[in-house]
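The complex is shown incomplete by one protein chain, all other protein chains being positioned as in the whole.
On to chain A.
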Amino acid sequence: MALSGMRGLSVFISDVRNCQNKEQERVRVDKELANIRTRFKNERGLSVYEKKKYVWKMLYIYMLGYDVDFGHMETVQLISAPKYAEKQVGYIVTSCLLNENHDFLRLVINTVRNDIIGRNETFQCLALTMVGNVGGREFSESLAPDVQKLLISNSCRPLVRKKAALCLLRLYRKNPDVVNVDGWSERMVQLLDERDLGVLTAVMSLLVALVANTPHAYWNCVPKCVRTLERLTRGQDIPQEYTYYGIPSPWLQVKTMRVLQYFPKIDDPTIRKSLLDVLQRILLGTDVVKNVNKNNASHAVLFEALALVMHLDADKEMMSQCVVLLGKFISVREPNIRYLGLENMTRILLVADVADSIKKHQSQIITSLKDPDISIRRRSLDLLYGMCDVSNAKDIVEELLQYLTTADFGIREELALKAAILSEKFAPDLSWYVDVILQLIEKAGDFVSDDIWYRVVQFVTNNDDLQVHAAAKALDYLDKPAVHETMVKVSGYILGEYSHLLARRPGCSPRDIFHILNDKFPAVTTPTKALLLSACVKIMMHCQPPDPELVDQVVAVFRRYESSVDAEVQQRAVEFLALARKGTAFVDIMAEMPKFPERQSPLLKKAEDTDGDASEVSATKIRQQQMQQEQNSTALVVADPQPANGGLHPVSVPKTAAPARHSEQAVTSETPQDSKSFPPSQSQAHSNGGTPQQAPGHTPGSASADLLSDLVGPLSLEAPPPVASTSSSDLLALEAPPTPTAAAATPADSLALALLDSAPTQVQPLGNVSEWFKELTLKDSGVLYEDPYVQIGLKAEWRNAQGRIVLFVGNKHTGPLTNVKSSVLPPPHLRMQSAVVPENIPPRAQVQVPVDVACLSASRETAVLEFSFNVGHAPVSVQLKLPTSLNKFLQVAPVSANEFVARWRALGGPPSKLQEVVRGVRPMPLAEMANLFIRLHIGVANGLDPNVNNVVAATTFYSGTAATLCLVRVETDPSDRTQMRLTVASEDPNTTYELKEFIKEQVMDIPFPGQSPQAATVTPATIPLTGPAAALAGLI
């Protein structure tokens, strides 16, 4: 055993080792830390030897896992020491203790640089090693040129140059700009001629990183790399010390082949041929030998060669050689080789048409799924997932399900997800799909996300012939003793909707089914309880003629939850109770759920998204992406309406004729694209209160893609509002929007096409466009529009009559947006100029579109943005109002009381001064109204009006070169906040009128006058003004 040479250090290590337990160890370490701390404090007395010793001790303590939060300075200072022994300690410990972001590292950049450019070779080595290991961005900025010089220097020894190469690699990773692409590629070519294999290995590592980023710049390195590879594989001219178990530097071989995988294609026929020859030799000439290390090394080379062959798109024969080899590997005993065989089989599947030959190994792969090693199981699962198609889906999915029961925790989630995806993607028929998912929920309910069971419900709802089967299955599962909650949800839902189809079977009477559901109540969470309540009411409704005993039992359940703490459960219970009293009338309300519109599977979308997020650049990944683009159908793109496998797309948008009232409603509500669409009536808006963002006034596509709202939302909607009214029209109104999707999608779809043929796609905004617009009226930045593909943000600046809007159009999608067009349609009073949008927006990119605005006169009209793009081949087009509202050209005007009164008097009456009693005002306290005015750039003059219930305000309106002072007075009635008297005055009659109307729009709840029943009853005109206000009114 070599001695450490430092007695104190050895003693300390022995002490720590002799500690009986963790506690003793901590005491010993704390003691030592305290000692070091005091020694460092009075540094003068420390000898060089002691300093070194303490710094090593610190590293040792740190390695044991204790926090060492002092002494970093002393460590860093050692770097500046003149002697090698101290410098070495300083450099090594610094690079272990501190990570690249530590501030102290900045302190030594200069010292390090001096060591690098100095003449002392050993110092150079130390400095290069440290920078190579922990150098950050700042190092790369200040040191890169010096390091490059060392690498290409003729006078430096290989020892220094190989360190310089790797050091430069580190600096390049931290900041790719440090290597000048143009000049450097020539240098790299020269460096590849290096005779010293140590340097060449380091240079090759550097080249891998360079080529990975900018392959085109390093084309000229290809011939040299191929030659190096030839030389290595032939074993020509390789010094003995660079062979590893008889193999000429396997690492260099692997790295060279790695470089070649980053070049998109190798076209030169002679180079390609010699490369393929080399690869062929590796493929055929690698044998299994006894020595483990030799075996590993030769197989490391072999697997890299396989990867390169895949990359090169070699001929069929060579590919099938690869598959044969891999087939051999996946059946060997040696776990490493088996693991790699499976891994590479998955890779080859992605790049070559070898699915059929791989299928021959299916049983072998399934055996590996049961291997004791989780690493191998993972690979095998991945491969099965990759090789699954319509022909073997049944076998593979059933295998996965079977494995699920015994699989350990680490892999269950992935397994469940993959089984769900495969069963959906390749289902030979839908009933099989439903069976699989139900099994999945039974076996691994915890890992079945809501998305998955929503999907089952969708398929069942949309396919009549599936309903009986699903209901029977659901009943079977629910009848078992311990049922997972997700199973209760999906089965409860299906039984509620379709159990009546089973009524004739034994044990399937409504009463039986109700009892089964009823038993589940105590054990489930609140949201599930709500769902079960709905199921119960449906069962009761379907039971015709009514079974009084059943009704009693169901009503008892509702009573039980009538006073539930949870508002949702309580509401349902109360509402269902009220409905139950209605007798047959409620059959209409509880009708079967309408069919769902077809949509992309959220599950697959998720998988697709995570797939696209690959930020790492690597040869295989790039390759995979290329392949996916080439053959879209095999990738996880499932939005495609006619997939190659013809599997699961029976879901279609029903084109049933909509009842008249639906269409009327749709007409009133569907016309405008965004903010003009308000709920047609207040009562309806209330009935939709649970999901306000889904008010039926929304555009057809706008019903959120969120499945939850489809499934859970409707259940809350089908119930009447708590105030149950007896009139039948009320019930009809309730039934009218049975579900947000039904209202929005079923009847409206066809209508929408007629009205807005510009919006033919299924793309739906992710929120309420009119809400967004409303917000933007009040502020100058925010979201204008967002759907799954694109987000348009907006930032605006306004100065007097001028303004500049910048639209930020971001592509959220993983594919490019093509055929992007945008045009701004200004109303007559605005002059606008918009920049041109680029035709294509690459994935995850954002473009800015500035729009200049100038205002010529007052008007409430706003500009409209027509925006269209293509996702894949589907065109999407939207019309959006731009927030160029009147208030944008207003500026708060500070006006004194005298001025105000003088002006107010001067502007005698109409048309300069207009007054109106506004009804249907959104009730708000005065402070809130003042606040609203300020946000609208109308300055409130506090205290000017003696009546505390009034607000007076002044603002300047800018148009062209003119500035018009506008005065505003609002008189409110504290006893009825829904009405107010609004007076606006300015020199320009048009401005007066427009501003008055604008303020009206802003304060009113619903811009349809007379809609509010309350307002209607109070129609009698004059508002009794209270004392002081009347006095002021008389005064001015």
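The working rule: a contact is a pair of C-beta atoms (placed from the backbone, for glycine too) under 8 Å apart; a residue touches a chain by one contact, two chains touch by 3 or more; residues count from 1.
Everything below uses one rule, namely that contacts and distances are computed from a predicted model.
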| item | value |
| --- | --- |
| Hidden subunit of the complex - UniProt protein name among "Chloride channel protein", "AP complex subunit sigma", "Receptor ligand binding region domain-containing protein" or "Replication protein A C-terminal domain-containing protein" | "AP complex subunit sigma" |
| From A:Ser80, A:Thr111, A:Asn133 or A:Gln364, residue that would touch the chain that is not displayed | A:Asn133 |
| Residue, one of A:Gln190, A:Asn220, A:Asn293 or A:Ser896, that touches the chain absent here | A:Asn293 |
| Option from A:Gly198, A:Pro765, A:Pro826 or A:Gly939 whose C-beta touches the chain left out | A:Gly198 |
| Of A:Val29, A:Ala144, A:Leu166 or A:Cys543, the residue in touch with the unshown chain | A:Leu166 |
| Sites on chain A contacted by the missing partner chain, in the whole complex | 1-5, 10, 13, 17, 44, 47-49, 56, 59-60, 63-65, 67, 83-85, 88-89, 92, 96, 99-101, 122, 125, 128-129, 132-133, 136, 159, 162-163, 166-167, 169-170, 173, 197-198, 201-202, 205, 239, 241-242, 244, 249-252, 254, 258, 293, 296-297, 299-300, 303-304, 335-336, 338-340, 372-373, 375-376, 378, 616, 618-621 |
